[in-house]
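Inspection log for the structure reproduced underneath, given as structure tokens.
For this view, one protein chain was removed and the others were kept in their places.
Letters A and B mark the chains as written, and numbering starts fresh at 1 in each.
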Amino acid sequence: MPALFIGGAGMLSNADIAFVPDQYFRKGSVMFRYIMRRILMLIPVLLGVTFIVFSLMYITPSDPAQMMLGANASPAAYKQMREDMGLDAPFIVQYGRFLFGYKHPVFGYKGLLFGDLGRSYVSNRIIFELILSSFPNTLILSVGALILALLLGIPIGIISATKPYSVADMVFTVFALLGASMPVFWIAMVLIYTFANNLRIFPAIANPRDFLSLVLPIITLSMNSMAIIMRMTRSSMLDVMQQDYIRTARVKGMDEKTVVFKHALRNALIPVVTVAGLQFGSLLGGAVLTEKIFSYPGLGSIMVDAIFQKDTPQILGSVCFVAITFTVINLAVDILYGFIDPRIKSTFSTKKKLVRGNQ
Amino acid sequence: MDKILEIKDLHVHYYSNRRTVRAVNNLSLDMQRGRVLGLVGETGAGKTTLALSILNMISAPQGKIISGSIRFDNTDILGMSNQELRELRGKDIAMIFQDPMTALNPVLTIGEQIAETIFKHEKVSKAEAWSKAEEMLETVGIPGVRAREYPHQFSGGMKQRVVIALSLACNPRLLLADEPTTALDVTIQAQVLDLMRGLIKTNNTSVLFITHSLGLVVENCDEVATMYAGEVVEYGTVKQVFGNPLHPYTKGLLGSLPDYSEGSPRLRPIPGLMPDPTNLPKGCYFSPRCPNVMPQCHELHPENSSIEVHLVKCHQYQENLHVEQSI
Partner (left out) sequence: MKKFLSIVLICLALGGVVFAQAKKGPTLRNRDPDTLVFVLAAAPQPLDPNIYTTLNEAQIMREINETLIGMKSDNTFYPILAETIPTIQNGLVSKDGSVYTIKLRKGVKFHNGNPFTADDVVFSFNRILHHPKSSSKSMFSAVLSVVKVDDYTVKITFGKLKDPEYATVALTSWEDRAKYMTASPYGPALNILAHYCSGIEDKETVEAAGADYGTKIVVGTGPYKFVSWPNPQEVQLTRNEAWWGDANTVAFKNIVFRAMSEQPQVNNVLITGEVDMAFNLSKLDIGNLERNGLVITTKPGVTIWYGVFNMNSDLVGQKKNGKLDLSGQYTEGDSTHLRRAIFYSINPVPFIKQVDIFNGYAVPANQMMQPGFLGYVEGAPAGTPFAEFNEKTWYYNKEKAKAEFAMLSPEFRAKLGPESVTLVVGNVTDRVKIANNIKDQVKTTLGFDLIKVVPMVNAQIIQQSKTGDGYDMVVTAWFTPTMDPDYTCIIYGGDSIGTGMNGALYNNDIVNKNIQIGRYSLDRKTREEAYIKVQTQLMTDKPYFPMVYENVLFASHPRVGNLDQAIFKTKLVDIHLLTRLQ
């Protein structure tokens, strides 16, 4: 999508038409409509996601009623449980119930559209309450990891780009390759073994209240993203440094620091922002393994446990939540993009007057 | 006369794929203050390399100035430190590049791009630099309020005008204009050149006008030098060189211009191609294509023969020092 915008902006600027200066931009109306459209797109996304997940739960073996009652339940109790949980109803009826609600004294709820999926089969907690209390924890990890990835990835990328093929660049490249290819699980175990077991600096269990315990999981989670952002920054910077306007800046006599940070970096960061936005989405999902290993109470752990125990309403609720978050993040990135790149910013404006350029 | 630029025996090489590209070979050139010198040559002759060398901006490890000297207003450029060079660039010597579409930074306002030069080189506050930038824009015919806009909001011709404003902002003594109008269409070209001429005259700026268009040289330049395979093969006033071209290459260039007085003309190109800069021929570089080639041309590289200010590098003129001035 960003590519389309750049193309569009490019075409417009080539025309012999002068744009009206900033004060005539009514960012309000077009931007607002754009945001509304994107939010409306959420609805088919959520329907699709829930339908697919629900179908998967439906066709895979494993019976929630059986799991609730345990291995040696009497056939009568089992039959009763299935009826109570509504598991004997046809597929569409069950799916419909998830959307619109289910009337039952014990197992009932108001439905996904009302933000109520009742209680989890396994933990008997109210599902959305559980999601809302655990999601901020996952957010802490993901945001922390993204910040670390940016804080380290971008400067290292810049260093690699300004001194390509030097020793430093080689070292960083190897580091990046390792970070991108090592599995999260392995990184976590190595970190725990080194820093928790042997050096006893950090604890092995992570807790959202204790900052020191968050260090290892955040490092673990950020490795992959850091490598990607580092490589992205490097290649983007290398690309930008070849551009003519960098040569212009040097020819004007600007010192190298200004050239790199003021002229080159702002351009180079544009694709990095997009990548960072996408990375955030995968960080939200990738937090699952990290959470499991560090025994961290986030949404990832809950989702994994729910899947293993076939806790269908919990899975559906969590998946919806993640889908919504991911969509919102991408929307935010697209809008942020517009603020960083002035070429995109113009496409959000209305053209009040078209003036023939006076040359 | 006062020489603003003296280049002597300059050699510049580029390195790629373990081959050496000999871009500038034993080039010597002088420029008079306050004059416009046109530098003519085909693509690949080494013109941009020469311009960048003047600013000592040939970047290692790809390229290197091997030997030679460049003196600007009696200062040795090649001996300057990086700090001194940075102060020189943009302030004393400015350069305009060929492609206006890519010469400006897309994420900074044009005002910012002009103001930063002013702020760096002159002792003014940021606010003063900005208003000076707006003034510069006015002088090139763009409303000062548009300084807040971004490059993509301007057309090609206007962008080049911004570039000119940028280069002249600190009132440089020498302007290196590398094919400034090649990327523009003809009507805009004329406007931009008018503008340039006006500004140059007002500030008494010396200009090295690099181009491959002979017509532009005639219109805008005082002197002209022809460049071939990295060296200057002929130099003189426009009247001298175009009135009485001495070097076979210059003759070939002028001869290749279509002459409409003969009805529908056939094109008369110079046969052959410019030599491969990684593998230059022995002797005179033009010898493979020269209609007046002599045996010694393949063996010996010609020296400069000067006829007053009209210099030429060709064996034909080695002994013959007296040439009538043709009109």
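Quick notes on this structure:
Basically, contacts are C-beta pairs under 8 Å (C-beta built on N, C-alpha and C of every residue); 3 or more make two chains touch, one makes a residue touch a chain.
What you see is a predicted model; the values in this text were computed from it and never measured.
In the whole complex the chain that is left out makes contact with A.
The hidden chain makes contact, of the residues A:Ser55, A:Ser133 or A:Gln242, with A:Ser133.
Touch with the chain that is not drawn comes from one residue among A:Leu112, A:Ile140, A:Ile159 or A:Ile192, which is A:Ile192. From the options A:Ile39, A:Ile52, A:Ala77 or A:Met170, the residue with contact to the unseen chain in the full assembly is A:Ala77. Interface with the hidden chain, as seen from subunit A, comprises residues 61-63, 66-77, 79-81, 84, 106, 119, 122-125, 130, 133-134, 137, 167, 189, 192-193, 196-200, 203-205, 292-295, 297, 301-302, 305.
We take it that only the chains that are shown with their structure count from here on.
Subunit B meets subunit A in the complex at residues 55, 57, 85-91, 94-95, 97, 99, 102-108, 116-117, 120-121, 141, 145-146, 148-158, 163, 166, 188, 191.
The part of subunit A that touches subunit B in the complex is made up of residues 9-10, 12-16, 18-19, 21-22, 243-245, 247-255, 258, 262-263, 266-267, 340-343, 346, 357, 359.
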